[in-house]
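The complex is shown incomplete by one protein chain, all other protein chains being positioned as in the whole.
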Amino acid sequence: MSTAGGIIRALNSGVKHLAIRRFTLRYPEQKLKFVGDGFQFNPETGVGIAGLRGRHILYHEHCTGCQLCSVACEGIAEAIGMVKVNETWKQNKKAIMPQIDYGKCVFCGLCVDACPFYALYMTNDYELSSFTKSALIYTPAQLAIKPKISQDVEIKIDDRGASHG
Amino acid sequence: MLKEFFNQETAPHATNVLVGKLGDILVRAVGKPLDYAINWGRIWSLWPVHLETACCSVEFGAASSPRYDVERFGIIEAFGSLRQCDLIVVMGTITRKMAPRLRMVYDQMPDPKYVIAMGACAITGGLYFDSYNVLPGIDGVLPVDIYVPGCPPRPETLIQGCMLLQEKIKRMKGA
Amino acid sequence: MTTQLPPGIQLENIDDRIMTLNVGPQHPGSGHMRLIIKVDGDYIVSCDPDPGYVHRGEEKMAEYRNYIQNIPHLERPVIHDSSNILYPYCLAVEELLGIEVPERAKYIRVIAAELNRCIYILYWLAIYGIFLGHSTMFMWPAGDRELFIDLLEAMSGARVTHAYLVPGGVRNDLPANFEERCLRQVDYFEKRLKEYQAVFYKNPILISRTEGTGILSRTDAIRLGTTGSVLRASGVNFDIRKKEPYDVYENLDFEPVVMKEGDSYARSYVPYLEMFESCRIIRDAIRKMPKSGSVRTKLKPNPKGGNDEVYKRVESGRGALGYYIVSNNRPEPYRVKISVGSFRNLICMPYLLKGELLGNMPAVYWSLNYWPVEADR
Partner (left out) sequence: MSSENEKDGQPSGTAESSEDVKSLSKDEAKKFYEEKGIDFSPDAPVKPKPIPQFEKSISDKIASKFSSKVTVDYVRNGRIRVSTKKEDILDVAHFIRDELGYDHAESVSGVDYPDSKEIEVVYHLGSYTDEKLANQVLTLATRVPREEIPTPGKDSSRMTSLREVFYSVEFHERECFEMFGVYFEGHPDNRRLLLPEDWADIPPFRKDFKIKGR
């Protein structure tokens, strides 16, 4: 008899959840909001600024072609290669800039930690799936584009449970 | 066109052309809607294999959790029987010990079957580019349809990859 | 004939009565590992675990990378417990390089480690539920896990592979209003956690499947050198956070959970109770944490360890996790050995499954808190 009671109690606690808000995030329509504009690094204090570690953004006007990001990536994923760009910048005589292969990148953010010139940051963009492998290689020109994102949904907790907006 | 048809020498070729054209028209009239119907069925009932190859299975599990709920897209929770599956999500690193098993699982699945390479390790080897026991990506083992980058990818990225796969299936030949 | 075969290869005797079953690597009741099980009818005669499907040679690769480049690598064995697997590495490297950690960073590390422990246990519980055919118990922990993932994502910027702990502190400071949000979500989570009782732990179906199966006695638990929740479920009060406190655990208020039964039920109940203790630690740590200050000691580029060796261990989600690092005056370690809880609990598997019903195999196997990727390294 106690077995039946236990099963009924278990079922009952599940049935109670019919009255609870739906927790599901309806992904393509709703997108989660993150802290800040992505992971950044302050070389002066040596401490990062909290944010999501998504796709990189490269500021061409700050990049000096010093290769520190690719050196930092050397033993980790070897995702960063330096390529020639057809641009003339005063600070970048060699005209080389990082090109990132997202088929290899592990989004650890140590390349951002390595950049002393505020040139390489990470953004909130994470939608990178593709049909081909070569489309995962982002050139410096592609990296310079700021991603258009509308992320506004946050987790909400009230008496009727947790939900997304 | 008609001239060629009555010419003795070119007649067989012209007949072939005619039959081919008629076939094309037939395919367009009947085959396309049929393809569309078949593909529509395939899109909304993808059954992934329950084969965890490495740590990306954590995020695959999260994708079928209540928050992301891939069942909204017709991708049912990972499934035990291979004979009823048509999607294999390679969740991460393929080691030399696992590669033959992965191929064995793939060969047992009925056609048509689709492959999603999930995570940096499955795409290129990722962190383990110089490891002695890890394959540099699964391209040599399976034909890959969709690449989902990340280490591990967020469930959103995986869902986006699944949506791309659905787009791809839509444009595939039905039968 | 058999004497001439090299070690590693042997011939198998065929018996009519005994049947050999391969459980895994493609099997709904196993992870990325294989159990070669011999059954006589419904009873398991012997079990031979065959791990190595995810052996990636982390320890070898660590010898070619410097102390910073090793960080993303060494967290990969347990990505859903990545703070805890990096914790002993950071402690060991700090001792090798002689780095002092700021006080605030110590507290942030503890918070990250405890949040991560909850994430690990909830994932483990979700899989335990689905192994036993209880799909509600997959959905609830997998959903509640997202609360903590959100918190760690706000701290570190990634869902699971945080790479947040570094030798010398943490990568970045807490975001604004983190403490408030953390306390709110922890409160809500504790409320949710209590609901698991009726649906899972007091459920007669679960009790009949797990109670009395796979009993590991106290002496055997010690003899086999088990660790973590497996050990504590067998009545040994051993928690490294209490016995050998690292960072600020000695200032924090918690009690290790110990049960005496030693069966699958106890092994699944101990991690559940540990989550309450984790919540207690998080609350306590947020209260005692210095409100501001530095969080990271700056390292020299390419730091070198001396001619020394160090063994550091912490309590992770699966038990004691130790790093043995030998250094020889170079930026790269000479040898890194990770002593992981999963590998230490692997020895229980042939021991506990012998004589058990085949149907109880998933209940016993996953109650050992075993994560194959970590065991293989």
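Order as written gives the chain letters A, B and C; numbering starts at 1 within each chain.
As a working rule, contacts are C-beta pairs under 8 Å (C-beta built on N, C-alpha and C of every residue); 3 or more make two chains touch, one makes a residue touch a chain.
This is a predicted model, so every value here is computed, not measured.
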I'd like to know which visible chains would be in contact with the absent chain if the whole complex were considered. B, C
Of B:Thr95, B:Thr124 or B:Thr157, which sits in contact with the chain we cannot see? B:Thr95
Residue, one of B:Ser65, B:Thr93 or B:Ser131, that touches the chain absent here: B:Ser131
Among C:Arg184, C:Arg223 or C:Lys298, contact with the omitted chain is made only by C:Arg223
Missing-chain contacts on subunit C, rising order, are 6-8, 10, 51-52, 55, 57, 59-61, 64, 98, 222-226, 231, 236, 238, 243-244, 302, 304, 306, 309, 311, 313, 320, 322, 324, 326, 329, 334-335, 337, 339, 343-344, 346-347, 376
Residue-wise, where is subunit B in contact with the chain that is not depicted? 95-97, 129-133
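In this section, only the chains that are shown with their structure count from here on.
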Could you give the separation in Å between the centres of subunit A and subunit B, each centre being the mean of its C-alpha atoms? 26
Euclidean distance of C-alpha centroids - subunit B vs subunit C, Å: 34
Spell out, as numbers or ranges, the residues of subunit B touching 2 or more other chains. 66-67, 127, 151, 154
Flagged in subunit A as touching 2+ other chains are 23, 76-77, 106-108
Under the definition above, what is the set of subunit C residues touching subunit A in their complex? 64-66, 68-69, 71-73, 136, 143, 146-147, 150, 153-158, 161, 163, 171-175, 184-185, 188, 195, 198-200, 202-205, 207, 294-296, 298
Touching residues of subunit B toward subunit A in the complex: what are they? 66-69, 72, 120, 123-127, 129, 137, 139, 145-151, 153-154, 156-161, 163-164, 168
Contact residues on subunit A for subunit C in the complex? 2-3, 6-7, 9-10, 12-14, 23, 34-36, 38-39, 46-53, 72, 74-77, 106-110, 113, 122, 155, 157, 162
